[in-house]
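Every protein chain but one is kept in place in this view of the complex.
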Amino acid sequence: MVAIEALADKFNYWVYIVIMMIGLYAMVSKNNLIKKLIGMSVFQTAIILFYVSIGYKDEATIPILYHDQVHGAHHAEEGDHSDEGAHHDETHAMEAIAKEATHHGNDHAVDADHAEVDEHEADHVIDAHVMHNESDHAFEAGHGGLDIDPNQFENPLVHVLMLTAIVVGVATLGVGLAITQKLYGEFGTIEEHEIIEQLRTGND
Amino acid sequence: MIWIFDMIILIFLILTAFISLRVKDLLSAAMIFGVYSLLMCLLWAGMGAVDVAFTEAAVGAGVSAVFLISTILRTSRRSSD
Amino acid sequence: MKFLGLLTVLITGFLLIQAERDFPDWGDVNSPASSYKLSQHYITQTFAETSVPNMVTAVLADYRGYDTMFETVVIFTAGIAIIGILRVFGSNIKPDHPEVVLTKKKPDLIVETTCRLLIPIIQLFALYVVAHGHHSPGGGFQGGVIFGASFILLALARDLQYAQQWVPENRILNLAGIGIFIYAGFGVASLLLGGNFLDYGVLTAIIPGDVKDAHSHSMLGVEIGVAFTVTAIMFSIYSSLSSNGHMKEGI
Partner (left out) sequence: MTEQAPILILLFPFLTAIFVALLGAKVPAASWPLTIASLGASICATLTTLIQVLENGTIRYYVGGWAPPFGIELRIDGLNALVAVTVATVAFLGAIYSKDRVESETENKGPQYYALYLLLAAGLLGIVITGDAFNLYVLLEIAALTSYALLAMGNKRATLAAFKYLIMGTIGASFYLLGVGYLYIKTGSLNMVDIQEQLIANGLQDSSTVQVAFIMITVGLWVKMAFFPLHAWLPNSYAFGPTTSSSIMAPLVTKVMIYVMVRMVLTVFGPVYAFEVLDWGNIVVWLAVIAILAGSIGALAQKDLRKMLTFLIIAEVGYMVGGVWLVDETGMTGAIYHIISDAFMTLCVFLFAGIVFAKTGARDIYAVDGLFKKMPITMIGFIVGAFSLIGIPPTAGFFSKWYLIQGGINSGNWEYVIALLISSLVNAVLFFRIIEIAYFGKKPAEGHIHHHGDDHTKISEAPITQLIPLLGTAAIILLIGIFNKDLVAVIQDFLEPFNLVAGIR
């Protein structure tokens, strides 16, 4: 059972190759234009399957924050603003807070020592992107306001890319079908070899 | 046990992809292609790509199949291969 | 051709299997794609920066909004391309190919009643999908396709001309263009307000709320733009394809 499970683990990566090759073969060697287009769609969805497989993580969930994470976050931020001076050395925490503070700057400027904190934060805003440290990816609860563990959610980026790819796929399919209809109107067939035959006998 | 479910879908995926390119009747091919898209959408939903699955359900299984069928009805149903 | 196809498939397949030897394990949280700062940033910072819980929507409409604008343009291009390829304007209408015999559809009571009941619900759901894309799966594209599908259903249940009475082709193209103008309008507005293209942050000048809210609201705006375009073009493509460019009976 373990062996099969291990195979199943990489099974996605095998299956996308198989499906892709089925599609590619149809695109190159089928005669019927609509069959070619179906092959094209199969080919493109196989690539999308590959991309989606990249984004998969074990024991992760869909890339949408939980309700209580979203609403708990606001409370955590507010709590953090009081004692944030203690955490200046925490790059991650600072980055999140710095963003928050600049965004909410006007709302929260009540504390007496807030002005001083703001200065520190302003420095961090500039290099927030640069200083992002990739090695310690777990956010500890209470530090940064949002207790999000990156391993808890799947990679949203590939999903975005593949939304675009699906759109491109349907657009190409639509144009392909339109060309097919035009060819049918002119030749009365949608078999490629019959069309080529007609062109040969008709013109030479 | 989710992987058994995944495995079944993957095998059916290969089968539907193969059959839809194999049948001589284009209308059946288009329908089976719709089934293929739906299976793909299930698989992605299982892998947590809900947005992608949603789009594929609307586009691949829905609109693409309609486009294919309307073209097939406007041209011809038979296919030599 | 069969041999050529087989050869292509074999070579490509061999290459892909070669590539696969070096892949990280499936679902590995330490694979480069998952552990690199890019995806980590999206997961951990999206809400802090844009206050949108659905990361996919946020990345789609904000971080990679430039891509998404062109994704909308791809759809628009397809619509114009199909009109350019297939549409027959005015004088040179050729008779339908004799092989295609389409009987004029009589309205069917059951089908029509069902559609009458279903279509409003479908459209309502589509609007929900567009509007709720920030919090649940969905967004402009999905909602737009569903909305377009409701018109396609109308055309299938009655005939194309009936559906065209509700959504005439020239108006629907205007709708598609307006959708893109809405999207690009957000970009141009941020240009005019001194930011970079599609920098929603500077839109605080005209959108109430703070920077996060500006991002969030602008995303809703562009999603609506996407929905407009996709709705319109999906129906336009269907109309052209189902009537062979004549905009007559349909299938």
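Things to note:
We call the chains A, B and C, going by the order they appear; numbering starts again at 1 in every chain.
Operating definition for what follows: a contact is a pair of C-beta atoms (placed from the backbone, for glycine too) under 8 Å apart; a residue touches a chain by one contact, two chains touch by 3 or more.
The structure displayed is predicted, hence computed values, not measured ones.
In the entire assembly, the chain absent from the figure touches the shown chains A, C. Among A:Ile22, A:Ile54 or A:Ile148, the one in contact with the hidden chain is A:Ile54. In the full complex, subunit C touches the hidden chain at residues 15-16, 18-24, 31-39, 41-42, 62-67, 70-71, 73-74, 76-78, 80-85, 87, 89-90, 92, 170, 173-174, 177, 180-181, 184, 187-188, 191, 195-202.
Listed for subunit A, the residues touching the missing chain in the whole complex are 24, 27, 33, 36, 40, 43-44, 47, 50-51, 54, 129, 157-158, 161, 164-165, 168, 171-172, 175-176, 178-180, 182-183, 186-187, 195-196, 199.
FYI, only the chains that are shown with their structure count from here on.
Separating the centre of subunit B from that of subunit C, both taken as means of CA atoms, is a distance of 19 Å. Per-chain CA centroids place subunit A at a distance of 16 Å from subunit C. Residue positions of subunit A touching 2 or more other chains: 9, 11-12, 31, 53, 55-56, 60, 62-64, 158-159, 163, 167, 170, 174, 177, 181, 184.
Shared contact sites, meaning residues of subunit C that touch two or more other chains, fall at 54, 56, 99, 137, 141, 237, 241, 244. Residue ranges of subunit B in contact with subunit C, taken from their complex: 50-51, 53-55, 58-59, 62-63, 66-67, 69-71, 73-76.
Of all residues in subunit A, only 9-14, 17, 20-21, 24-25, 28-29, 31, 53-58, 60, 62-65, 69-70, 73, 95-96, 99-100, 102-104, 106-107, 132, 134, 137, 139, 144-146, 148, 150-151, 153, 155-161, 163-164, 167-168, 170-172, 174-175, 177-179, 181-182, 184-185, 188 touch subunit C in the complex they form.
Put simply, subunit B touches subunit A in their complex at residues 3, 6-7, 10, 13-14, 17-18, 20-21, 26, 29-30, 33, 36-37, 40, 43-44, 47-52, 55-56, 59-60, 63-64, 67-68, 71-72, 74-76, 79-81.
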